[in-house]
Every structure is written in C-alpha cells, then in structure tokens.
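Only one protein chain is missing from this complex, and each of the others stays in its spot.
Take a look at subunit A:
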Amino acid sequence: MIVGRPMSRIDGFAKVTGRARYAADQQVRGVLHAYLVMSTVARGRITAVNTAGAEAAPGVIAVFTHLNMPRLTVPAPTHGFFKRYLPMQSPDVHHQGQPVALVVARTLEEAQHAATLVEVAYDARRPQSRLEEVMNEAFVPPPGSDGPNELTRGDVAAGMAQAQVRLEAAFHTPIHHHNPIEPSATQAIWDGDRLTVFESTQSLMNTRHSLSQAFGIPLENVRVLSPFLGGGFGAKGPVWPHTILTAAVARRLRRPVKLVLSRAHTYTSNGHRAETVQSLRLGARRDGRITALEHIVTQQVSRTEQTQFNSSEPTRMLYAIPNLRSVQRVARLDLPAQSFMRSPEAVTAHALECTLDELAYELDLDPIEVRLRNHADVNPEDGRPWGSKYLRECYRIGAERFGWSRRDPRPGSMRDGDMLVGWGMATAAHTAGGRPGSGVTVTLGTDGKATVRSATQDIGTGTYTVMTQIAADVLGLPVYDVSFQLGDSDFPEAYTSGASATVPTVGSGVNLAGTRALERLMALATAAGPLQGLPAARVAAADGYLFDREQPRRRVSHRAVLRAHGRPIEVTLTPPAAPLGYSTGATFAEVRIDPRTGRVHVSRIVGVFDPGRVLNRKTLRSQAIGGAIWAIGFTLSEHTLVDPATARIVNANLSGYLVPVNADVPHIDVSFIDKPDPASAALGARGFGETPMTGVTAAIANAVFHATGRRIRTLPITQDRLL
C-alpha cells in the first residue's frame, strides 16, 4: 500500500529551493503595482478626497477612490463573498481599515509612497467596538447554510430539575487573526473580457464565481491560478474586496495589476475569529451523567452582514445529552466582517471542555470518566450510528502515553522544585467534510503514466502528496508515475480547502475517478494480450502492472495496454457530496507555572486521534502538531486588541500579536488509531485538519486549574490573570 506511508511532501523540494511560485512571485510582463489606502475612521462618510499630491508623485499611473472606481456588482455570499458590500462604490465607511483609495504605480515603492499622500476627510461617528456593551442588542440570526442557530432537544428545565449537581459558567474569548506567513496577493490580467488571476486563495471556486459576478462576465471567462499557498487558515477561503478591486483597476487601465496586502492590511481585509461571550448551564447526576446543558454563544458581527457559521457542534454532537439548548447569537459592532478561522468549533469546545473539568471536580470523578459516562455512541444530532468512532480507545491510549494514572487530582498538589505542575485533559473533536464533492479528471496516458487534475488547493496541508498517494494506490501505479495537478480553475471545479473537507471531497473524487479509469484499462487488458479472457474480478493492479490474482506472473504493464490502445483513457467526474465526518481524539497537557510571576509554560502535550485511515502519517502528524501549537497561542498569548475610542486594531502586526515561538512549544506526542471509517469514500480517511487544535486549548486551561486551583475563563491566560 502506498496510502499510509509517511511520504515526504512532493512539493517540498520546489518550496525549499524557491522554485515554487506563489501568487505574487509570478512574473507578469508589464505589471503595475497597486497599494491600498485604508480608512482611519470606523463609521461615517467620506466628505472629501484630495488625490492631487498622489497623482503628481513619481511613477503614479492612477489613483482610484469611490468617485472613479468602476461600478461593480456585489457578488452573492453563496460563493464566499460575505461582506455584502464592496468598498469604494460609495462614500460610506463601515469599519477601520476599509479601502478608501487604491494607488497604481510603476513600482511597489512608488505606490506605497503615493498612498501616504492621499488625503481623505470624513464625517465620522463614534464607533462601538465593545461586545460587552451591546449584549442587550444581541439577536439570533435566521438559519444559515450550517443549520439553525437555535436548537432545543428534550426539555432543559426538566433536565435541570433531575440534576443533582448544577454548574454555571461564563467564558470570554477574544478576537483572533489567522496570520498566514504569506499575506493575500492578487495579480489580475485582462485579455478583452477574459480575466486571468494569480491569487493566493483557498478556493479557486469562490474566487472565480465572485469575479464572474462582480464583472458580469461568463464563468468560463475567468481563470484563477493558485498552485501554492503560504498558509491560509481560513483567511483565504472567502473572497475579499481587494481581489475584485485589483481586477477592476486592471480592466480600467488595460494593464496587469498586482496587489499584495501588507500585514496590517490583512487584519481588516480578511476576516477574523470573532470575540465571543459564552454562558453555560449544566446539570448532572452524581454518577456523572449530564441531564441538561444550555450553551449560549454571543459573538460579534459587522454592521453589513450577519453571517453566522455554526461553531456549536461540540455542544450538539460531542456528548449524549438528553436535554439541550444551544443558541448562537450575534451582536453588531463597528468592526470588519468576522469569518471562519482554523477550527471554528474550538471556541465553543473550549468552554464546554473546561466546564466538564469543573463537573469532574464537583463530582470527585476523573475527567476521563466523566467523558466516558456521557460518550455519544450514536450521533446525537440524528440518532444515527457513526461511520466509525474510536474515541474510547483514544482516551485509553492517551492516558497511558501521558501517565495520567499518576495524577494527583488535588489542585496545587504536584510540584517540580518551585514550579507548580498541572495536568489537564480534554476531548478533541471537529466536524469534517459534509460538503459537495470535488471534480477530478484522471488521464492515463499512452506512456502508462497518470495525470490527475482537480481545481483544488494545497494550503500547506499536503494535498499534492496525499492525492498522489491515493491515485497511485487506486491505479496500481508507482507514485513517480502519477502527477497530481491543482491550483488551476480550468481543471474540474473543486470545493474550498476548508472545513476539513479536502480529503473527503477531493480524495473521494480521486478514488472514484481512478477506479473508473482502472476499470476501463482492465477492460482493454482483458480483451487482448496476456490477460485476455480473464474476468475483471481476477485482475489486480500494482506497481504499473495489471496481473492475474491467481498467477501474478501473468501480467501486462499499464503502458503496454495503453500503447496498444493508441490513445489516453480519461475519466472526469464529480463524486457525491462527502458525508459529514466527526474526527475525535483525546488530548493531554502538562503545564509548569511559576507561582511568583504567574507565567504558564506548556511542558508536554499528548494527543491521540481517530482520523479514520491515515493516508500519510507524516503530513497528518504535521497537522496535529500545528493544531497543538495553535492551541498554545489561543490559550496563552494570542489576542487582537481594539482601541475602544476609534475601533481601530492596535496590534495589527506580528510584533504585537503574539503567536507562539519555538521556546513556547514542548515535545508533542502524536499518535493515531488508524482504522478506516466505512462511511468514507476516500479510502476510509476522514477530514482531520481542524480536529487537533480542539481539545488542547481546554487541556491547557484545565492543567492551569490543576496547578493553581484558579479557573481562568477569559482568554488568553496571560500571567496577570494568575497573580
């Protein structure tokens, strides 16, 4: 089997030698450079603009404002344009850092300098950016694409009445930003009314549809290319205005135009993980069984949209809770549109998993035992069985690897010299897939080699590599005879690289198209030559040969069959929608805290996960490590801060927004159950990328409690909260 091997990434060599061309690296002849001028007020109207200085600056070709920007159609939110308005179409300003002018010059430096010369006057109103001050204006938005925002199961009041123990807790999580190492970039090239865009995007599909709608041109007139991404984490899943504005000015100027967002621009040009306030009420019996749970999440939305992505799956799906009320509310603030960010469910899971730890202490039960007693044997959403679920094994193996049985549960009981030691655990869980299937073309050439194409993306997760492995396995070819190509919207349309959906949606497509292509190859092989007359069931494929299962020496190469055939075999298809998977795991964290200064250091993390079948142990382990590091930042150091008077982000840079550094990251012990999920059409693999960040956040916070006896329900847990 090629699937399962810890194969190094196929694009690794190109990446470390600089041969991988990212969106902004593509050399486009005659390209002009654009730079954005951003609003410095959060709410109001532009009353005057003076572009004379900028227009007179060296190298400037044009300066666009709302007065002269071409009129554009606002794309529908169905293809990821969530903002519901395009800037520079009117004098209205809806948030700080909204584009109010766009300068185009011969060089980037000239554009950047001229941008500082654009003068904009505003009629500004005082903005509101504090969520706690608008909680009484919060409302439940109508159901979105992810289902209802208010859900009741059973009878919460009755469940609370049955409870012997009742807990109430309020949590607060701050704004987070994705901060991929590569900021968003667009290069737009027009040829008549045909548009080609080099774009750093997690969704060729969304970008293509949105551009087509914005300019009113047929879909087939738009080609989007995105062969490599320097990360996205959700920032590049939706379509944001800068992409459309760049294409608009390129069309007007009849010249290719390139725009790269500055780091600060990404903070308001992409979305962000919204600030939340969460309240939980939980009732349980003394035996640990939860009788009722109410979980109300209130988060920020902007003035212009109320897009609400479901983040409450942990509340609804993770445990067998008979009486449940789950509510997702939103409140408007004068901030940019929020959107999804890696592991959206981590926000609610954090609150839930910390509250379960409180329950364990309340009942004097082991935290694992509390979770086992509420284990969801079937999907609580619909009562149907899971495809597969090995969460109990994850708890058991994780506890062994961590040494959980040696834990003294009393807070503050474990020490290492002067340092307080804390051990905490939590369940990891995230939905995966449940999205439309992704189109795939498999071509078996007369040279016996396969080319597999899909308009999907590799956001750094290993899509090139894993899809090559699936195709090689299904087609019976060595990996070096398979070329997997992505990042070009001329290929069959694929779903966004998000929602842990790439393996389920593209993997199933590669599997299905590969299977069809092999069937056709076998039909040819059994019609003539060494395998003539054999029933298809007796023929297998491996290492570039088709052979008789009963007499493996009786064989013929793919190449010989195809050469005899004289033309390639090509199969294009889109598989059925991938089922919604649920990849779970158990995570454990150890912290060391200096009681004098309150500083928390994570000294050990153990994670055991059930991702279905492991397609590539190396890339999957990288996902798990990355998720754990994200969890360290989420729990201990990351937060976007907004100036209350102006609603302007004050730390829109990597100096003020603290992602973990190497010294913050301990050894991370990762293992997998590695058993196929029969419900998966991707060789038993489930989507997994977003699971491993969940769990770890609460495991760290629960470890902090174990070390100190302090329950810190506001993130991040900076040292001042532990003094």
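Keep this in mind: contacts are C-beta pairs under 8 Å (C-beta built on N, C-alpha and C of every residue); 3 or more make two chains touch, one makes a residue touch a chain; residues count from 1.
As a working rule, contacts and distances are computed from a predicted model.
Think of the chain that is not pictured: of "DEAD/DEAH box helicase", "Serine/threonine-protein kinase RsbW", "Xanthine dehydrogenase YagS FAD-binding subunit" or "TetR/AcrR family transcriptional regulator", UniProt labels it "Xanthine dehydrogenase YagS FAD-binding subunit". Screening A:Val16, A:Ala537 or A:Leu723 against the full complex identifies A:Leu723 as the residue touching the chain left out.
Contact with the chain not shown here comes from a single listed residue; of A:His178, A:Arg648 or A:His706, that residue is A:Arg648.
Within subunit A, the residues in touch with the undisplayed chain are 40, 58, 96, 109, 112-113, 116, 594, 596-599, 601, 636-637, 641-646, 648, 650-652, 655-656, 658, 660-664, 718-720, 723.
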